[in-house]
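The complex is shown incomplete by one protein chain, all other protein chains being positioned as in the whole.
Chains: A and B, in written order; residue numbering restarts at 1 for each.
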Amino acid sequence: MTFLHKHILGTRQLSAQDITMILDTAESFKEINTRDIKKVPTLRGKTVVNLFYEASTRTRTSFEIAEKRLSADAVNISASSSSVVKGETLEDTARNIEAMRPDIIVIRHSASGAADYLARRLDCSIINAGDGAHEHPSQALLDLFTMRQHRGRIRGLTVTIIGDITHSRVARSNLFALTTMGARVRLAGPGTMIPPGIEKLGCEVFTSMEEALAGADVVMMLRIQLERQGRSLLPSLREYARFYGLNRDKLQLAREDALVMHPGPMNRGVEICSDVADGGQNVILEQVENGVAVRMALLYLVSGPVADNP
Amino acid sequence: MSHSETLILDGAAIRRALTRISHEILEKNKGTKDLVLLGIPTGGDYLAAELAAIIAGIEGVEVPYGVLDITLYRDDLSHKTIRPLRKTDLPFSPDDRRVVMVDEVLFTGRTIRAAMDAIMDLGRPRSIQLAVLIDRGHRELPIRPDYVGRNVPTSREEEVHVDFDSNHKPIGVRLIKP
Partner (left out) sequence: MKTVIRKGRVVDPSRGRDEILDILIVDGFIARQGGSIADDDAEVIDAEGLVVAPGLIDIHVHLRDPGQEYKEDIASGTRAAAAGGFTAVACMPNTAPVNDTLAVTEYIKNRSLRDGLVRVYPIGAITKGLKGETLVEMGELTAAGCVAFSDDGRWVADGDLMRRALEYVKPFGVPLVSHAEDTTLTAGGVMNEGFVATDLGLKGIPWVAEDAAVFRDVMLAALTGTRLHICHISTRGSVDIIRGAKMAGVLVTCEATPHHLTLSEEAVRGYDTNAKMSPPLRLQEDIEALWRGLADGTIDVIATDHAPHHRDEKNVEFNLALNGIVGLETALSLTLRLVEKKVLTLSEAVDKLSCGPARVLSLPGGSLRDGAAADIVIFDPEEKWTVDPRGFLSKGRNTPFAGWELPGVVHRTLVGGKTVFCRT
């Protein structure tokens, strides 16, 4: 079994075998994260640049910890402190960084396709840490890792994802990865937040949250962008919470042992009530913990030799 | 495709070699006190289990043994095809133990260098020793085994394979000429 991807641009390009290998590799890294010395020399001498054009504490920190535990030299560049504000193009910024010979660039950008854009132009490996409304592969993979950890498998699970599907890269990456692995995916959200044609990607679409929850093994709540309130997508957060927020009563429609997931950061009282967010079924902090191991796996796997295969 | 194979050791010969190594380990360490065995996958972990069983037969003491995946400590990440990682599984801390690393074939010594680094990250053993079933020569680092099943002179191009049955019992060692 070999891993032939130079870049991790999305889960769309990953086969079931690829995903299994990433999850298996992450298992090994999880063990390292429990040691006293949480560090291995695997990427010693490699330079990883975390190029973040959008504010992100969680993802950037998780990648940075993963890089350091693999002994890579991690450098953070964030939009506020970079030449982005001076009007430099993405290509120029990237070329300047590449001239310093990093081995991997981890990029977060507000434009869909930004990671593809870099991969097409630069020689180093690119890991997509979220591009616009397109993909956020490391998040989806850590979600799958967490599901597998609890259920022992992905195949056959019913996973319900609720929220602003249209603008969610987390939803897309999960949808691609879960369907590839043989899970059943249900999506639910307000009519303004379900993108056209998404059912062609192999999922079921519901406008009723209650129907989408019935018998689900996993309930994944998406963060609602507060700024969408009052615009045409959403009359009010109050109404959103009533129809699409997860509370204890609605959760009872899912399987008794259903997992509650959230990619964070949570809006308590909007998409998720505190009794659920803090309840026994939530695995939200495990997702965060597993994120480090999954990102270590991705960094490790793209550092191997690659056949001429994108 | 004209390669030839020679059977160097059969199952019984392997068993005799492992029995001798077990005696040597006990003799050198004056028994089993603080002794732990650490197998390097793949193969070394099965041999470590074998040695533990033989020692138990001789001394009546269960010597703890574990698995040490050294992939993350290798120095050739970007050259070799990435293998699925094995989970390191130590049912003990190596602190103040006499650790015997177990590997099937000793070749350049790079795996052992990596294994020593890996153990050091897990704790501070009193000593580290090395047991190998086959020493085929061609060392690239100053590493010398403490216990050897069989010295086999080889050329660089040849390969040495240790075969296991479905119960992970060693059944033969083959020398393959290209």
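The working rule: a contact is a pair of C-beta atoms (placed from the backbone, for glycine too) under 8 Å apart; a residue touches a chain by one contact, two chains touch by 3 or more.
Given the structure is predicted, the values throughout are model-derived calculations rather than measurements.
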- Note on the structure: Chains in view that the hidden chain touches are A
- Looking at A:E64, A:D131, A:D164 or A:E271, which residue reaches the missing chain? A:D131
- Item | Contact with the hidden chain (one of A:Q17, A:T57 or A:T89) | A:T89
- Sole contact to the chain not displayed, among A:S56, A:S112, A:Q225 or A:Q281: A:S112
- In the full complex, which residues of chain A touch the absent chain? 12, 89-91, 109, 111-114, 116-117, 131-135, 166, 169, 172, 195-198, 200-201
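Operating definition for what follows: only the chains that are shown with their structure count from here on.
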- Note on the structure: Rounded to the nearest Å, the gap separating the Cα centres of chain A and chain B is 40
- Seen from chain A, its contact residues with chain B in the complex are 1-3, 21, 24-25, 27-29, 31-32, 35, 37, 39-43, 70, 300-301, 303-305
- Item | Interface residues, chain B side, partner chain A - complex | 69, 72-74, 77-88, 117-118, 121-122
